[in-house]
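Just one protein chain is left out here, and the rest sit where they should.
Which chain is which? They are A and B, in the order written, and residues in each are numbered from 1.
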Amino acid sequence: MNKQEFYQRLAEILDTEEVKPEDTLKQLDGWDSLAVLSVLALADSKYGASIKADEIRAVVTAADLANLVESKKK
Amino acid sequence: MNFKFRGKRISGMAVVLPERELSFLEEMKNFNFPEARSLKLKEVMGYNKRRVVEPGCCVSDLAVHGLQQLFDRGLLKKEEIDAILLVTQTADHFMPSTSSLIQGRLGLKQDMLCLDLNLACAGFVIGLMQAFMLLEQESVKKVVLINGDVLSRKASPKDRNIYPLIGDAVSITVVERDASNATIHANLHMDGTRAETLIIPAGGMRMPSTPETAKLEDVGDNNLLAKDHVFMDGSAVFNFVQTEVPPMIESLLATAGTTVEHIDYFLCHQPNRFMLQKLADKMKIPYEKMPNNVVENYGNTGSATIPMVIALNFQERVQREKMRVCMAGFGGGLAWASMLMELGAMDFNTTIEYKQKS
Partner (left out) sequence: MKCVFKNKKISAVISVVPKEELRFDDEYPNYKLTEDKARRFKKMMSLDRHRIAPPEVCSSDLCQYGVEQLLAEGTIKKEEIGALLFISQTPDYFIPPTSNVLHGKLGLGLDVQCFDINQGCAGFPLGLMQAFMLLDLLPAGQKILLLNGDTCSKQLSNCNRISYPLAGDAGSVAIVERCAEENPIYMDVKHDGSRHTALMVPAGAYRMPSSPETMKLREKEEGVVQSLEHIHMDGPAVFNFTMSDIPAQIEDVLKFSGNTWESIQHYLLHQPNPFILKQMTEKMKLPPEKLPSNVVSIYGNCSSVSIPLNIALNCGDILLKESRRVLLSGFGTGLTWISMVMDLGPLQVCKIVDYQAAAK
């Protein structure tokens, strides 16, 4: 999985310039339940990854999220 | 409206009773009513003891416990249940339906129907009709009809019209197809112009609950109720029963081409002893044919009273033999329904006690 591309897409969802792997998601301005929904949709449509509710709630950093999507990627 | 059904049977029944028992003699001290008059009321209405749930206990708790007992005893198999029909007026939540909750808690299959119907004391007979209807679908072989309420939780302790009367219980009735193809006759009427005869004014969307609706008000004759409590117009109900129920049963018997003499038992909803005695008198049905002992043992358990009548009076017999019965449910809505069928021999008929875990 191209992680750079993933972080770029995540930045678009959060309406921000850039997302770094070490960024804590909860501290990012745009990270709310709508962003979560957009990420789930992104994971499903672009990566074929189906992520469970408790899995996404457990991620802390952007890198965690990228790794989760990669692990579920078809 | 008349109906005919064929090829259906009740294969098993259970009633689930909460452990807590209240005694009228203890409770009458709470009423603003002279003791002598309370005792007279006890005699007439059949008040004696009743079962009520603990605070926080819901219909799904009783139903889940009862069904789990049936699974554990090998009387019912989880995977065979194709539909749960829950007839209740005291649902766990506005959303989701309580039958879905029961399905989830018991781990039943996804490929089934869960249906909540809001029906009062006519709800056992109407529930049976619904079950029969569902069994016409090829994929539906076994329907579990659950009737039950925890209405004691909405009765005002200062209302002696209703408080000493209400009992909580859940009944479980397994309905399946029957090879014998015997005819079942039924009829049903409804009158919404008298819907407010039995009502909880607040709590729904028409009048949401507020601190105001919890305040007790004097509704006459020294009875105190809040808008959050259940209100029953006793004399309106009595007049309704005396006027509408006899013609309903007469019409049912006539349609089926039979008479009172050919019916083994009349299994009626049990509003209170007085009302049922008057009904038997009016229809000239001997008291032995119309059991009238549910209220004095368990209280008025809403749409579960007919299953209670069976469990209390015929539990052994109905597992051994057939009985030709006329069932009649009548009450809130207003709704009144009756059904003529052969009952038994059932695979099981059992009484299950529910002890609330703290």
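Keep this in mind: a residue touches a chain if its C-beta (ideal position, glycine included) is under 8 Å from a C-beta of that chain, and two chains touch if they have at least 3 such contacts.
Keep in mind that this is a model prediction, so the values were computed, not measured.
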item	value
Displayed partners of the chain not shown (whole complex)	A, B
Full-complex contact with the absent chain, from B:Glu26, B:Asp72 or B:Glu138	B:Glu138
Absent chain, residues of subunit A that touch it	15, 30, 32-34, 36-38, 40-41, 44-45, 50-53, 56-57
Those residues of subunit B which, in the complete complex, touch the missing chain	1, 3, 56, 58-59, 82-83, 89-105, 107-108, 110-120, 129, 133-134, 136-140, 150, 153-154, 188-196, 198-201, 203-206, 208-209, 211, 228, 230, 332-335
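Note that only the chains that are shown with their structure count from here on.
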item	value
Whole-Å gap separating subunit A and subunit B, where each centre is the average of the chain's CA atoms	53
